[in-house]
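Left out: one protein chain. Kept in place: all the others.
Each chain carries a letter (A and B) given by its place in the written order, and its residues are counted from 1.
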Amino acid sequence: MVRYLARRVIWAAVLFIAVTLVAYVLFFLIPNDPAKLVAGKAATDADVKRAAHFLGTDRPFYVQYAKFLDRLVIHQNLGFSFANRQSVNSIVGNAAPVTASLVFGGAIFWMLLALPIGILSALRPRSLLDRASMTFVLIGISAHPIWIGLIFAYFFGFKLGWTPITGYCDFINPSTDCGGPVQWAYHLVLPWATFAILFAALYVRMIRANVLDTMNEDYVRTARSKGAPEHLVLRSHILRNAMLPVVTMLGMDISLALGGAVFTETVYSLPGLGKTAIFGLNNNDIPTVEGVIVFATLAIIVFNLVVDLLYAWIDPRIRLT
Amino acid sequence: MHRRLWLTVSMAALGALLLVVAGFAHAASSSQAAKKGGTMRLNMSDTDLDFSDPSLSYYVIGWQVEYATGLKLVNYPDKAAPAGARLIPEAAVAMPIISNNGKTYTFTIRKGLRFSDGSAVTAKNFKWAFDRSATKAQQSPATPFMDDVVGYTNAVDGGKNPANVPGAVARGNKFILRLTHPDGGMLSKLAMPFFQAISTKTKVDPHGVTVYPSAGPYYISSYIRSRHLVLKKNKYYHGNRPRNIDTFDIEINTDVDQSLLQVRSNQRDYDMGGLPPSAHADLAKRYGVNKGQYQVHPLVETDYIALNTSRPTFSSVKLRKAANFAIDRPAMLRVRGAFAGKRTDQILPPGMGGFKDVKAYPLKGADYKTAKKLAGNSCKSVTLYTTTSPIGQGIAQVFKYNLSQMGCDVNIKNFVGGAIYTAMGTKGEPFDAGVSGWNQDYPDPYDFLNILLDGNSIHAENNNNLAYFNNAKVNKLLAAANLKTGAARYKAYGNLDVMITKNYAPWASYDNRNEREFVSKRTGGYLFQPANASADLNTFFLK
Partner (left out) sequence: MALLEVRDLKTHFRTDDGIVKAVDGVSFSIEKGQTLGIVGESGSGKSVTCLTIMGLNPKRNTISSGEAIFKGENLLAMSSSRLRDIRGNDIAMIFQDPMTSLNPVHRIGAQLVEAIQLHRDVTKRQARARALELLNAVGIPRAERRIDDYPHQFSGGMRQRVMIAMALVNDPDLLIADEPTTALDVTTQAQILTLMTDLQKDFGSAIIIITHDLGVIAEVADDVVVMYAAKVAEHAPVDNLFKRPHHPYTWGLLGSLPRLDADVERLVQIRGQPPSLLNPPRGCRFHPRCPYVMGICKTVEPELLPAGDEADHVQACHLDVATKDREAAKVLAGTMAEAS
């Protein structure tokens, strides 16, 4: 267990260096000068040079990267945004709960959709329900979240008025004029649904396939031969096992979903990490983008670790070595 | 999106400022008496203030906010054009006394002005605006504007914190500004929010203060970056500028499409961030143009193709003129969508002081016959720089086709966002033509003609003279024009515009853009403030 953790930490460090370094290098390949942004449109050469010095962009990129690492590792400080000079720690700190709300809420949403549909269509293959779910899957996999988002917001938000069209409310400590769990959930219903559709579609297929596979397992036959009624066979023997790979997938997909969150956050004006990253990219704001990358990398590393531990806990066959 | 001027989306934060001298805007057609009070809910789609700090804010939306919060020595009144584009004294009792051959400006500060925290506004607060912006640690983008002020640049370079600008003096109720030489544009510069009254409690802060006392009709009561901005009435304000709404609740970085739905359904009242480019035709059809909700007003802006005079192809004035005959201006304007603007063939936009409308090149479509006659067989290959945005691509395609008709072989090179300006701004960059645009920073033709076409200002990098136009005669005339003031100044610049356009054609100008805005049904008092080139928050009221 200790060896396992040590190995994970070393691997995480390598991953972390690679990801942040690549992001840095990419930024320096783009012929854009953040100093010009800071100095303003009317700036003279001298103004731009002064701004570059202020930002530290007059140093070679490896020096900037070394400074970035030093700040981050020694002081846990992500620095300051080039675009608005705010502490990147606080920028990321404000955005992270929004993305977490979206991703975890979305994951719950997609599981709530995918579990019953997947199981039912496995129990009744080729039935009407199975075919209908297949259609849903096809739409979910094919349609882009931005498109779905626009459609949902137009119909449910604008035409029907069932939900807010867009916006975000804090769960606790509202920073805007709305807040609290109810408003939070109310404003997130459409984003969750939009975010969840793609994954729900994939999970319907996966759960269906897993349940169908597990139904043919020998131990399920054993359970039946013991005289166990179907509901017990399903619950205690089929689902318990069919869900094991789903848990692993869920762990990986939630990491992956951080990427997908960009679209949903954009279309629903959610001030999360994705939107922050896009904003940073548009403004050539390396510290903010690196901040999001660092945070996302750490989140994914930690999350994968948690999933591994969880998996070891629910599947007695797994030993972490 | 179109608010992000200078052609591209990502140049937005570069702070293309919109201060317009005059426009053809109609006064807001509201005969209703303004009701007081209430909360107006605004969005700010796809963008945020760059800063709320008065010494740092340098972006059109920031200035729209600070027009409501700031108190300046001189300011543009809350009126439609032309009055709204003419400076009047605000914190000063009258326009300044200008002495010492135009090098000393003396302002007398009004009594009884107060910040939103109740403290009094004095001449020291204007002095502090200068000192704060000149403090190196503040790293303010205001510095390029004040290099004519005695000791300003030295103060910046000296690095003292806080700086003390010797040319900005507070003496009793007088604020005195000393210049090294006369500057006809100085009053316009003083109307920039950088130089508003700043409380001495607002210290130097390189990261920018977010909430601070301000002396205008409103103040920023809360600001969470990328999330939320709240403006509240300054209860200590006793000036005569209008103010109706109690609270502006502004949602930041919203999505432009969803935001439009919200305004249409009266959930929000106005989007400071603009409208989806595809929405205009439909909005005009549904709500009419300038009939209340959908508003279209011209900006003081020119979109053009810079013709690089430092490279072989367009070093030929004949070819530059030929290009001006060949381009199809209506087709280019159509790329920008409905009500996007007005065709032009000149450098100065119609709203700019001194503008004289002349017919130099065809506005109704390409004139290939004349173009071919001028070009002969001399046009070979042309490298065109443009952006990857749909508009950048559209303009480039029209240009490519137009120039192919006069025998040019146009190669298009694409750039993402603002990278095109870094590239084109570098001397020696191998481009023959570049898709570009310019909004005035302050309402003076200097900001167009001298900034963009003075050959003496060409340096290695960060050039604004994208045509690399360098003509000794023109350089001299530009310098001479800048020494003039008043009507003579406008006349000189107006003539220069015509002369450069007709004789030298360093640009192929094609349009002057419009500002297009949309407000909710319950919103009254829409006023297109021409100097800000945006809606005036002060005049808004709820019906």
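Here is the rule we go by: contacts are C-beta pairs under 8 Å (C-beta built on N, C-alpha and C of every residue); 3 or more make two chains touch, one makes a residue touch a chain.
Everything numeric in this text was worked out from a predicted model, so none of it was measured.
Listed by label, the shown chains that the missing chain touches in the whole complex are A. Touching the missing chain, out of A:72, A:91, A:114 or A:223, is residue A:223.
The chain that is not drawn here is touched, among residues A:44, A:77, A:90 or A:241, by A:241.
Take subunit A: the residues that touch the chain left off the picture are 217-219, 221-229, 236-237, 240-241, 244, 314-317.
We adopt the following convention: only the chains that are shown with their structure count from here on.
Averaged C-alpha coordinates give centres for subunit A and subunit B that are 39 Å from one another.
On subunit A, the positions that touch subunit B within their shared complex are 30-33, 36-45, 47-48, 50-51, 54, 80, 83-87, 91, 94-95, 150, 153-154, 157-158, 161, 164-167, 175-177, 266-269, 271, 275-276, 279, 282-284. Touching subunit A in their complex are the following residues of subunit B: 6, 9-10, 12-17, 43, 45, 48-51, 56, 58, 136, 139, 141-145, 156, 206-208, 224-228, 249, 251-255, 257-259, 261-262, 264-265, 267, 416-419, 421-423, 441, 451, 459-462, 464.
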